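One structure is given here, and the rest of the page talks about it.
Note that one protein chain of the assembly has been removed; the remaining protein chains are unaltered in position.
Going in written order, the chains are labelled A and B, and every chain counts its residues from 1.
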Amino acid sequence: MNWLLDPSVSTFGPDIDRLYYIILFITGVVFVLTEGLLVYFLVRYRRRPGQRAEYIHGSTRAEVIWTAVPFLILVALGLMSKPVWDRVKEPSVFPQDAYELRLVARQFEWEAHYPGANGDPDAPDAFSVLNRFHVPANEPVVIHLEAEDVIHSFFVPRFRLKQDAIPGRSIPIWFEITEPGEYDLGCAELCGLGHYSMDGMVIVQSRSEFDAWNAERRTAAREAAGAVVAGRSGSDAGEGEAVSIEGGS
Amino acid sequence: MSTAAAGARTDWDIPEYAGEHHQELSFLRRYVFSTDHKVIAVQFLVMSLVFLALGGFLALMMRWQLGFPGQPMPGGSVLPESMAPGGIILPEFYNSLVTMHGTFMIFFAIMPLLVGVFGNLLIPLQIGAPDMAFPKLNMASFWLAVPAGFIMLTSFWVEGGAAGAGWTSYAPLSASGDYTGVYLGQQLWLLSLFILGFSSIAGAVNYITTVVNMRAPGLTWFRLPLTVWALFITAILVLLAMPILAGALIMLLSDQTLGTTFFLPELGGEPLLWQHLFWFFGHPEVYILILPAFGIVSEVLANGARKPVFGYHAMVLAIAAIAFLGWIVWGHHMFMSGMNPVLGTTFMVTTLVIAVPSAIKVFNWLGTLWKGNIHFHVPFLHAAAFVSLFIIGGLSGIFMAAAPVDIHIHDTYFIVAHLHYVLFGGSLFAIFAGITFWFPKMFGRMMNTLWNRVHFVGTFLCYNLVFFPMHGLGIEGMMRRLYDPTQYGWLAELQPWNVFITYAVFGLVTFQVVFFVNFFLSIWTGRKAEANPWRANSLEWSVPSPPPHGNFMAMPTVYRGPYEYSTPDGEEDFILQSASPRESERPPSDGTRSRAALNEEEST
Partner (left out) sequence: MSHAAAVHETRRFMPGFGIYNAKLGIWVFLLSEVMFFTSLIGAYIILRFAHPEQFAAPGAVLNVPLTAINTFVLICSSVTMVKAYAAIAQDDQAGLKRWLLATIVLGSTFVGVQVYEYIHLVGDGFVANASAYAAEGGPLYGSTFYLMTGFHGLHVSLGVLALAWILLRAMRGEFSSKRLGGVEAVGLYWHFVDLVWIVLFTIVYLI
């Protein structure tokens, strides 16, 4: 464990990491400089017999310098941060043709809702899965984040992405993952007794694999929907699916 | 002015100097329901040290669970089933531990220590006043804080346990017990803080009035010790911030009890409204927890270095700037809350800018040591440690201030590391400096230096072993307020670090026990202290230790600033603010102006 981040797998990840290392460098320099001076002064000016402290009230010039320099550095930091921030969080500049799904957080699980083949979320072949959900790699994905009870927070460290899910709201987030694989999902906002066990998994697959999985789930959903008496909602079916999924993948 | 003064004299009994009264007080009036600011300061000190111990004790239990999840805690079996059956801490109890740890430490340990103790002790003494402007109100302030703390404590044993939504009590988790099973506990939490708010505001009104109205002749604004400046500006923050919290608490309490829906979304409430209100109070609050520490450290560093504070005016301005900017940065706690990204940018900029005045202070502290003649007494050791640790805590704040980086570290142990570096490494080390520095003035005895040194070294080492690794845990993505990290696959492999930290905490707490014991023993067995053991300048050192009721025999007159150390003239390397002017300070017959005159000008 150290000050280095483990590699990010999202397209904006590197931007965030770069910013992190820049700040690490700046603060590192400041740290060495200030702590170094502190220790040096403590040793150099320790009390000695016959020595008298110099009667100095200050130096306007020095003070102006060490006010201006940090100010400039920090403003520069702000300027560097803004574009990155907007790229990750500003909905108006989200990629257009993204694959969209709904992710609902509740005490203490994540439920991903996938639309039917026709893109209709209420279609009979629409389905939902619990905690382990799949997304396509190498293309933008937009997740509409919702919460049913209290505030939760969607956190996938390797994506460099975190966003609170607020009950009564749907908050869009986006990412594009460059490396297929399984990535840990955690809940970062205290949400009650089970906060510590609200883990999940994002399975990033190549488009083809994802489509295959998607089709499989749709047919399963359609059968389930058909099998049961009319009037049963799709999401229930989804939950039925979800259970089978836990064993499945 | 004279008429106004007359009004004051005749209309309200304002406190009298020691030389002006001779009434004997009963034991109860003198030690329990005392209106003497020095006694009230000591009362606050004892109260908040007990709560500090309690907070540490809760931390100890938390650390046990984090280090050895699911294992029975030694001696934990004494805890009731509802908390830790067989000594194994339950998730709901862990949440209460985190919440209560944060709450006790911030509201009942650090805040009363800085504002309650040093505000009461130092303001009247350092401005040459016989007491506070409203001694009775001052007493009320303390006797409101006690029941508040008591209510907070008892909430552990009520049905459903103590509040468990974090010290920030985010709604809706905190707004309805249905989500947590905690009903009464959360309500007591709200009630307790509401009462504490009254206590704090009463104190603030007192401090502000006292500083403005009761400074001794010659004690111009820019001759005030930086402690008084810091406490004065802090009082303004308390005065304006606490009512905001009060309003938020009331709304949350009515959501809990009266069925309103301010923060409950089902019927149109706004969960984020709580966060905005809480942090609009909360960020000024964190500066309330550091500004007095700044003052104490400046005082002690100058005394140890035997040198004037470097850039006194800049130091005052920096405090004021921080206090002002502190009102427009609260959004940096809400970067991930789904608040409008444009707002996020604004808060990011203001937050970065607020680092500048802090920079000024850090560099001026270093400037104060430069070319000094440093005397490493215990208070100085703590003050120097404060500077080194506050730098770390401040710098980690920069990571979070950059919103994009905060995306990754928000609500992780990186935050936990930051807040302990500024609150423990910062505030608490300054408090140790302050307690060891003014102990003789409070109790008339010196603390045992040897044990103080042991406490300092042990605390400094263990402290860093405990909290520095937390930065790494945060970078790795370990979330806060986790009952059992091992439940998350990618956190399980970090467990060795949690074990290490927990062992370090055992050390840390042990050294705190050393301090506690040394503190209470020294009150009775310590070496008798003379009036001015540190050879300092400010007015409190011109009177006996401890000072008599009324502080000064008669109103003192001030002739110079508080940091006139090692002046070129004079044998001693210090001179009391009230010492009559030296030859060199009298305006010389030839037109050239004396230093006293020069100080006078720079201060007006």
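In this text, a contact is a pair of C-beta atoms (placed from the backbone, for glycine too) under 8 Å apart; a residue touches a chain by one contact, two chains touch by 3 or more.
Quantities reported herein were computed from a predicted structural model and do not represent experimental measurements.
Listed by label, the shown chains that the missing chain touches in the whole complex are B. Remark: the omitted chain is touched by one listed residue; of B:201, B:423 or B:491 this is B:201. For the chain left out of this panel, the touching residue among B:212, B:492 or B:513 is B:212. Of the listed positions B:261, B:449 or B:567, the one in contact with the omitted chain in the full complex is B:261. Contact with the undisplayed chain is limited, among B:64, B:94, B:108 or B:134, to B:134. Although one chain is not displayed, chain B still touches it through residues 1-2, 4-12, 14, 133-134, 137, 201, 204-206, 208-209, 212-220, 239-244, 246-248, 250-251, 254, 258-262, 264, 267-270, 273, 276-277, 555, 557-559, 596, 600, 604.
The rule we apply is simple: only the chains that are shown with their structure count from here on.
Contact residues on chain A toward chain B in their complex (touch as defined above): 1-6, 15-16, 19-20, 23-24, 26-27, 30-31, 34-35, 37-38, 41-42, 45-48, 51-59, 62-63, 66-67, 70-71, 74-75, 77-78, 81-82, 84-86, 88-91, 107, 149-151, 153, 155, 157, 160-164, 166-169, 171, 184, 186-197, 199. Across the complex, chain B meets chain A through its residues 91-92, 95, 165-166, 170, 172-173, 179-181, 265-266, 269, 271-272, 305-308, 310-314, 336-338, 341-342, 344-345, 348-349, 352-353, 355-356, 359-360, 362-364, 366-367, 369-376, 384, 387-388, 391-392, 395-396, 398-399, 402-405, 407-408, 410-412, 469, 471-473, 475-477, 479-485, 487-490, 494, 497, 565-568, 573.
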